[in-house]
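Our next item is subunit A:
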Amino acid sequence: MIYAVFAPILFAIVIPFLSRMKHKIHTGWLILPVPLLVFIYFVSFVGSGFESQVSNYSWIPSLDISLSFHLDGLSLLFALLISGIGSLVVLYSIYYLDREERLGHFYTYLYIFMTAMLGVVLSDNVFALYAFWEFTSLSSFLLIGYWHFKERSRYGAIKSLLITVSGGFSLLAGLISLTIVTGTTSIREMVGQPDVILESSFFPLILIFLLLGAFTKSAQFPFHIWLPDAMEAPTPVSAYLHSATMVKAGIYLMARFSAIFGGEPSFFMLLSLFGIITLVCGSYMAVRQTDLKAILAYSTISQLGMIMAMLGFGTDIAIFAAVFHILNHATFKGSLFMIAGIVDHETGTRDIRKLGGLMTFMPMSATLALFGTFSMAGVPLPFLNGFYSKEMFFDASLQLSGYAGTFVEIVAIVLPYLAVIGSIFTFVYSMYLFFGTFRGKYKEEQLPVKPHEAPFMMLLSPIILVSGVIIIGLFPNLFNNGLLTHAADAVFGDEVTKEISFWHGFIPPLYMSLTVVILGAILVLTKTKWERVYNILPGNFSFNRIYDWGVNQLEASSNRITFTYMNGSLRLYMVLLLASVTAITGTALFISDGINFEVSDVAPVTVHEVLIAIVMALAAIATIFVTNRLAAILVVGVVGYGLAILFVLYSAPDLALTQLIVETVTVALFLLCFYHLPNLTKRTESIAHRGVNIIISIGFGALMLVMSISAYNSQFFDTISDYFTENSYKLGGGDNIVNVILVDFRGLDTLFEVSVLFGAGLAIYTLIRFRKNKGAK
Partner candidate 1 sequence: MEILMAILASILFATAIYNLLQKQFLRIIIGTVLLSHAAHLFLLTMGKLKRGNPPVLVEGVTNYTDPLPQALILTSIVISFGVTSFLLVLAYRTFTLNKSDNMDELRGSSDE
Partner candidate 2 sequence: MAIQIIFNLLIACLWMFLTESYTFVTFLIGYIIGIALLFLLRRFIPDAFYFKRVLLLFKLILLFLKELIVSTWQIAKLVYKPKLNVQPGIFALPTDLRTNWEITLLANLISLTPGTLSVSISEDHTKIFIHAMDMPDIEKEIEGIKETFEKAIMEVTR
């Protein structure tokens, strides 16, 4: 199975080389066999005797990450869609994409996607799933941005990336939480212990994380906004990723975990509500679109909402309907996208306002579109698969009595009505799509290209898909035993048997369907009259605005925030730094009860030492007040010489010597460097600045004082010094202990101290000399 999954990506590696021959032969032909073979491979599993299969390949066993593929009914359904529609899309693209295009790029992205998507639906290991999941987002990003010189493409690519990847990260958190709770990374094993998950404190978190992942990917309200902009991708991509497969990854995920969450009121609530809202909003918005692909995009959103809602319902019939609709949607929506692409290709526009009356020019396309749109609308005709799943959806929406709790009950009552409303709009846009494009007035002057029918090979893919629509419509139970029941079983976690039939008698779903058709027809006919509603109800465009505002703000406010504090002012940096260090360290010291003023074991105080200390303190303070260069430098010198004297007093002659030399040289360097610099000016900072400076300095000084005294008073251990005095001569061979330490015990320090000086010397040399060379130029 691993070969089936990785075949496309392995092929993707050679695609750039194959694409060099594109002037001889369209790259698509060379690579078409790959998805086809994969499809055939998966078809071989279809059958009533299907049993789920697992194949394991280790990857990072120590982290419990493996490439373990689990082929059950659900994943088989998806695998077939991915490879089947993938093959058709490649075929279609051969005619859709000109050889002058960057075919290598296109097919590489597409095949990366194919592997990623197969990986998502087949992976049993959650982290492998996540890895594939992210790759679907990335390949989608690249495909949307395929025509990257178009501003809209870049916009759409980034938008989809941001939304789907954020969902991906959320999914990751959910999956990690699941592994923490269940102690396994295998989905099968997780599904085996739903109680552990449902009862853990992580449950709400897991649910929200996973839902976010699924909703963003499957364009559920309010994350649906990326999908219309994804239409900037070449149409084959829209047909493939953004209607048939990738957007269903979220559906797949929810279906996969239904076995765990199914029956949980919160799961029901969230999925049903968001699903149905998505359905209604999506279809409502689709009606107002003017771009063919935009209509289809919103249509996809609404259809995905419907499937999501059905998964939320969680009853056996609902799940079966969901699975069934996944298949059906792929067939009619895939074909419609391809038709839209053909129309675009042949007329040069997708603007429905410019189109019309194309039936005469493109009869074949029109026929295909007719089947596609009517199936999508759920028109009750026995050869349209869309109707069956739509009616099952109505049926399922009416059977939601299993849930307790006031609010949940209210939701259960409201859902059927919302389902009908959504379906009415679906009907409206479907009709609008078909009639607006193929019927009505032909507007020759508005079309860039004179329309004519597409070549047969380009029509082949939609023909195959529409055949699917009709075949399933005629024989709705054809795939039941071999495929759909297995899939539904996998979702429901129990046997689901369902006999699909056209006629059930006069039962509520039928009335609902009729309501949809009648009201829908009325709305279609009166569309011009009520269209103004859209001006009053702007609909979900506000979410787009929120997104745009958010992204703009992301940069603008980042810029504002960052440059508020990163304004290059050393003083501000220092103030912030010191304030944080003082506050946090002080607090930590305080709450850990570390302050210790119980003075113990200190040397006696003598007057002259106090005086020296006073001199040093005064000199230090004087550095602040003096306004004369030399005075400032000399006063610092006083502190330094004072320190040397303290070294003298406290038995550190070596230190005193070094300090003296260093201080003198430093003062000399100060004089040398600062003679040419301006004299000190009066400090001109505002009183507030000065106040802050004073508080910060005193605060930090106080912290140091408290820390030092506390540390000094908390001498827990003897120092290691005795060892040095005892062994300095014996082992170190010298009687100046400090020297022995420096050159022997801690010789390494000294070696690198010299290195620092070496570096400083070279750095100073570089500073001085580099300029000269520059000046000479």
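Operating definition for what follows: contacts are C-beta pairs under 8 Å (C-beta built on N, C-alpha and C of every residue); 3 or more make two chains touch, one makes a residue touch a chain; residues count from 1.
A quick word on the picks: all candidates are chains of the complex that A comes from, given by their letters.
From a predicted model like this one, the values you see are computed outputs, not experimental measurements.
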Complex member touching subunit A, one of 1 or 2: 1
In the complex, subunit A residues that touch candidate 1: 563, 567-571, 574-575, 578, 599, 601-606, 609-610, 613, 616-617, 620-621, 623-624, 629, 632-633, 636, 639-640, 643, 646-647, 649-655, 658-659, 662, 665-666, 669-670, 672-674, 676-678, 680-681, 683, 685, 693-694, 696-698, 700-702, 704-705, 708-709, 711-712, 719-721, 724-725, 728-729, 735-738, 741-742, 745-746, 749-750, 753, 756-757, 759-761, 763-764, 767-768, 771
